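For this depiction, one protein chain was excluded, whereas all remaining protein chains were kept in their positions.
For chain A:
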Amino acid sequence: MAQTNSTGNTKHVKKRTMLQETWRHLIRNRGAVLGMLFLLFLVGAALFSPLIFDYEKDVIGQNMQDRLMAPCAAHWFGTDEFGRDLFARVIYGARYSLIIGVGSVFLGLIVGTILGSQAGFRGGVVDSIIMRGIDIFYSIPNIMTAVVIVSLLGTSTVNLMIALAFSCASSFARIVRASVMTIRDQEYVESSYAMGLPTWKIIVKHILPNCLSPIIVQITLLIGTTIISASSLSFLGIGVPAPAPEWGALLSAGRGHIRDASYMCIIPGLAIMMTVLALNLLGDGLRDALDPKLKK
């Protein structure tokens, strides 16, 4: 056609896949890179800690001669009241925090996305029933819900994950519902009906991918919140059962020594804070990188 020259000139446009494109944008964002590096380090620590430390000896083995030592060359983060090396415990604790955080968020994501997309897409009675149910859960503070569920199911890591997933599911359901409602009336959804796509395919291929950026941001933020909640529950003594070095439990143990051995609180506290901060930085960066409208 005559227009081919004007419309088809693509010599200068380099071809990149969506992943490459997102990655390119992500690494331009310093905060996100910083967050990502810290998280990588954390994931590495969580993965390799069983190789570096012996759980029985280093992490939960008591050594009363070395109790309450301040940070030094032998014990980088000092020791606790039973003489356990805090460095080993904090590093090992990353396993718990990450598994609980990621696990409950993804559990919540699956449940929340299914509920939210049904509510948003169908509307009407279905919407009312699902959303009022979720509102009820939302009106109870997360920790309270979690306390009740953990008390009912008993304290274990898996039960803690289930308990925290409840609150995640309700926030995901709300976000997904809101995004689905704005997108289901778009013309490209109508046109995919006209193309003969079945409804579930339209939801999965056309509607949900367009809700992705709020969901991704919410995932990273919620992993942070969930890590805090999990720590709070452990702090209260109903999270991960006792000798396990969960960060909240470490904080709780350090509480009694906040005057004479403040590092026992500060170090696990910092670990929690930095993890959450890193997750938030990464979430922000991802949001910018994934937004197709911001791509130049």
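Going forward, a contact is a pair of C-beta atoms (placed from the backbone, for glycine too) under 8 Å apart; a residue touches a chain by one contact, two chains touch by 3 or more; residues count from 1.
One rule holds for everything that comes next: contacts and distances are computed from a predicted model.
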item: Hidden chain of the complex, named as in its UniProt record, picked from "Nickel import system ATP-binding protein NikD", "Glucose-1-phosphate adenylyltransferase", "protein-glutamate methylesterase" or "histidine kinase"; value: "Nickel import system ATP-binding protein NikD"
item: Sole residue of A:79, A:210 or A:252 that reaches the chain not shown, by the stated touch rule; value: A:210
item: Among A:128, A:151, A:186 or A:262, residue touching the chain not depicted; value: A:186
item: Chain not shown: contacting residue from A:125, A:152 or A:194; value: A:194
item: For chain A, the residues touching the chain missing from this view; value: 1-4, 7-10, 13, 15, 186-188, 190-198, 205-206, 209-210, 212, 292-293, 295
